[in-house]
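In what follows, a single structure is set out as structure tokens and then discussed.
Omission of a single protein chain aside, the complex is shown with its protein chains in their original locations.
Order as written gives the chain letters A, B and C; numbering starts at 1 within each chain.
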Amino acid sequence: MSIAVGIVGATGYTGSELLRLLALHPDVELRAATSRDMAGQSVAGLFQHLRRHVDLAFVAPESAALKECDAVFFATPNGTAMRGAKELLDAGVRVIDLSADFRLRDAGEWQRWYGMEHASPSLLNEAVYGLPEVNRAALRSARLVANPGCYPTAVQLGFLPLLERGLVDQSRLIADAKSGASGAGRKAEVGLLLTEASESFKAYGVAGHRHLPEISQGLAAAAGKSIGLTFVPHLTPMIRGIHATLYAELTTAATAEDLRALYVERYAAEPFVDVMEPGLMPETRAVRGSNFCRLSIFIPQGGRTVVVLSVIDNLVKGAAGQAVQNFNIMFGLDEQAGLSAIALQP
Amino acid sequence: MSIAVGIVGATGYTGSELLRLLALHPDVELRAATSRDMAGQSVAGLFQHLRRHVDLAFVAPESAALKECDAVFFATPNGTAMRGAKELLDAGVRVIDLSADFRLRDAGEWQRWYGMEHASPSLLNEAVYGLPEVNRAALRSARLVANPGCYPTAVQLGFLPLLERGLVDQSRLIADAKSGASGAGRKAEVGLLLTEASESFKAYGVAGHRHLPEISQGLAAAAGKSIGLTFVPHLTPMIRGIHATLYAELTTAATAEDLRALYVERYAAEPFVDVMEPGLMPETRAVRGSNFCRLSIFIPQGGRTVVVLSVIDNLVKGAAGQAVQNFNIMFGLDEQAGLSAIALQP
Amino acid sequence: MSIAVGIVGATGYTGSELLRLLALHPDVELRAATSRDMAGQSVAGLFQHLRRHVDLAFVAPESAALKECDAVFFATPNGTAMRGAKELLDAGVRVIDLSADFRLRDAGEWQRWYGMEHASPSLLNEAVYGLPEVNRAALRSARLVANPGCYPTAVQLGFLPLLERGLVDQSRLIADAKSGASGAGRKAEVGLLLTEASESFKAYGVAGHRHLPEISQGLAAAAGKSIGLTFVPHLTPMIRGIHATLYAELTTAATAEDLRALYVERYAAEPFVDVMEPGLMPETRAVRGSNFCRLSIFIPQGGRTVVVLSVIDNLVKGAAGQAVQNFNIMFGLDEQAGLSAIALQP
Partner (left out) sequence: MSIAVGIVGATGYTGSELLRLLALHPDVELRAATSRDMAGQSVAGLFQHLRRHVDLAFVAPESAALKECDAVFFATPNGTAMRGAKELLDAGVRVIDLSADFRLRDAGEWQRWYGMEHASPSLLNEAVYGLPEVNRAALRSARLVANPGCYPTAVQLGFLPLLERGLVDQSRLIADAKSGASGAGRKAEVGLLLTEASESFKAYGVAGHRHLPEISQGLAAAAGKSIGLTFVPHLTPMIRGIHATLYAELTTAATAEDLRALYVERYAAEPFVDVMEPGLMPETRAVRGSNFCRLSIFIPQGGRTVVVLSVIDNLVKGAAGQAVQNFNIMFGLDEQAGLSAIALQP
């Protein structure tokens, strides 16, 4: 079985990661990779690692035969998919959007955080939020999938079991998150130069980061009521990886072992969530290039504060890998197809 | 004026950093750098950056003329200074210990965390905790100074103003701290190899880190009552720098601007504490090699959670630089003598 | 078809890389991973990235059922395979040694460079040097394969076409090679700490590196006469990758395009050698985690000095990947089996 796939906006990191994963996917035929700026140039010319693996040339979006594809991935900046998805959906193409365009249920909320009016508010209800650990059933029949952000994936998978069971005070959650520089995308910005971002560590967006409403929406759904979250992202001097350190206060007596058992049970059937044994701590490098989310749970000094450690590769489980996982679910494939690679360590 | 100085245990990072700072200190004459293993070998042979600047050879501790020094710095592993300090103090030498031996007031507490009996409990009361921003007056006449740990310096300077004024719930403080690899010292450990520690991020010591009781002791003194702290340290893929992200819940109405004004006032006379303007965030690289602690204060989404960002160079303000600052105070020198270097950026 | 495989000495980087590659190899059944120190402990406990992929426990060499394996890889320090290979060969097991034990034809030469007497000089003639681009035919029937070193692989593949055709002065070859820190192995050494090896660049072994005789032996065979080589290795602040910059003087008139055509022809049938188009330069990151060697040829300022750029991942084409490639050839499998992964970029 071969599924025809197109990628819109394939010159960024989520796009090139989709190319890396889909090029080896047993059930996929890569039909088109679009780029307005690079149209006509070879994909492997831009991405040296794809030499001998991808022989497509970039094509302008308008000239790409996207409507003949079975599925189209949008790896575009925010604001593009919300304009282009409708036409493809009407043509019977199933769409997976890796941008933020369809992640928030509320168009007004989206506009507040993204600074532009939403072009397809009517699609917001249909769009399925692509966190398989929460929405697998809905994803099977989804026409339009909103692939989660990188921080939201790491933070939600870390908090979900606690909130679903109502074990912590959902009004004062804290997510201290650290991301490698690839999370900022393949953009020529001085602040992201090796000379500026390596050998240094800093927080950013403390006053308010766009992933905050997305995380809050997901956590509130899990808790069944509104939640309060303080989210502080940090830029870490490495290429890939997110490490979320999560803090919540227990509202009921529980040991770390109780909580760990709960996490193990909650994620027992999940192919890409790995709950570690007591005392072990996850490292981002051990998921580098893989689709795993690895979790650890602690209650330091036997107090009431729960600490959850959650790591992912921001470009894989935090973007392209999760998109492929959603694609596999949508098309009834083995959920791990094309995602079996072992993390590259060291 | 020239003050004779000796360094015990000069082959580690705090020791080599003391050598780097003291070699250019206008009022210091470096008399001895001890090392049992490297006795007889040249300091510049081990530390290439000290060629043309330091022409001492390492000498065995017992053969070093430490008693003829005016001041001796211990840059030794925990458990050494508590054995050697007394004899020097009796000889009239003033001692600055960069290890943890004299940081905790309570010998029993020290034994619980450091796993050995304290050899000089009687000195614990005399030892002055060397955080100039808190104990400057006492440091002037101190014979024995316990130089603070790196995490404790960053965390205490960030929390002090809030706790001294009783503005936050001191029972649920959170310190999410990130340190460069030099914080672990110059030790041949697989986990600290470039191949293991670079391009990765992880938490460690979540169940309990030795700096926890030291931080708690200092914060409780500032608050005037016992405090509750969750402290999670992380290993960051860089050489130098600590970034502490601190969380506390306001118990009174206040704006970020109110709090910032409080910090500015609290540290107005401090030569090495820099409170940033509203909205600005500190970067560890901007204190690399310098003795500054740089702070920012936020109240995200106008809620009740205060977020304080605190950065230092763990080897300078977090170790050797603060030790030199304490030395300057003890000997009535310009507090900034030997510490005027600008951070190396980029 | 499933081939039973054992790995002797699986706790180093070449060993863990073999585990990473063989765990996903379609024709391999991993039977044993030995370690004297870690016997009884789980492989995934030591290598977090192998969780969910490898559920073996390390076993002591003597208790491992190595003789029941079809093939055994030695990923041991120099001096081990030369003692253990014979017994396995006698039991009909085919052996691939990733150490240096069987790389040099001359036992005396080996002893000079490795400082110990060779334990199995009689096997040196039988051992096939595992550079498939040179010895593919012999590898098909080999019982014992000496897997090349990382530098020797990059340097030989870069020089071979020039020497085989006698186009350059073979008496004054220069190989300026740069390697990531993983080339030094998973050893607890101060010089390899992140704090010592990152943010710095240095040469080492200038007076004479053990890979020199191995490279010279291979280049002399290609040239059909003795060669003169100056080989300067450098430690580069990254985890993986070797970049060899090769210099030779043309003894005949030729353009870069002529030479490139020669390289393209020489490696036309090679699945893992990629000769770049004129003007393009290879990056080590574009082979990170892959088995490719990528080459570029230049003649700067139209002079007589040829510059060849050769890059590999030292742990893959420079070690474990090439070992698997040799294994595939020995057992008549698809030469690319288990080696199809695309490099991880960024």
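We take it that a residue touches a chain if its C-beta (ideal position, glycine included) is under 8 Å from a C-beta of that chain, and two chains touch if they have at least 3 such contacts.
None of the values given here were measured: they were computed from a predicted structure.
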Residue of C:Ala91, C:Met116, C:Ala137 or C:Ala203 touching the missing chain in the full complex:
C:Ala203
Note that chain B touches the absent chain at residues 13, 16, 20, 23-24, 47-53, 182, 186, 199, 239-240, 274, 282-283, 285-290, 292, 294, 340-346
Footprint left on chain C by the chain that the document does not show
172, 174, 176, 178, 180, 195-196, 198-204, 206-208, 212, 228, 230-232, 234, 236-241, 243, 245, 247, 249, 279, 281-286, 288, 296, 298, 300-301, 303, 305, 307, 309, 311, 346
On chain A, what residues meet the omitted chain?
13, 180-182, 186-190, 192-199, 237-239
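We adopt the following convention: only the chains that are shown with their structure count from here on.
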Return the chain label for which the distance between chain Cα mean and whole-protein Cα mean is smallest.
A
So how far apart, in whole Å, are chain B and chain C when each is placed at the average of its C-alpha atoms?
45
Sites on chain A at which at least two other chains make contact
199, 239-240, 282-283, 285-286, 288, 346
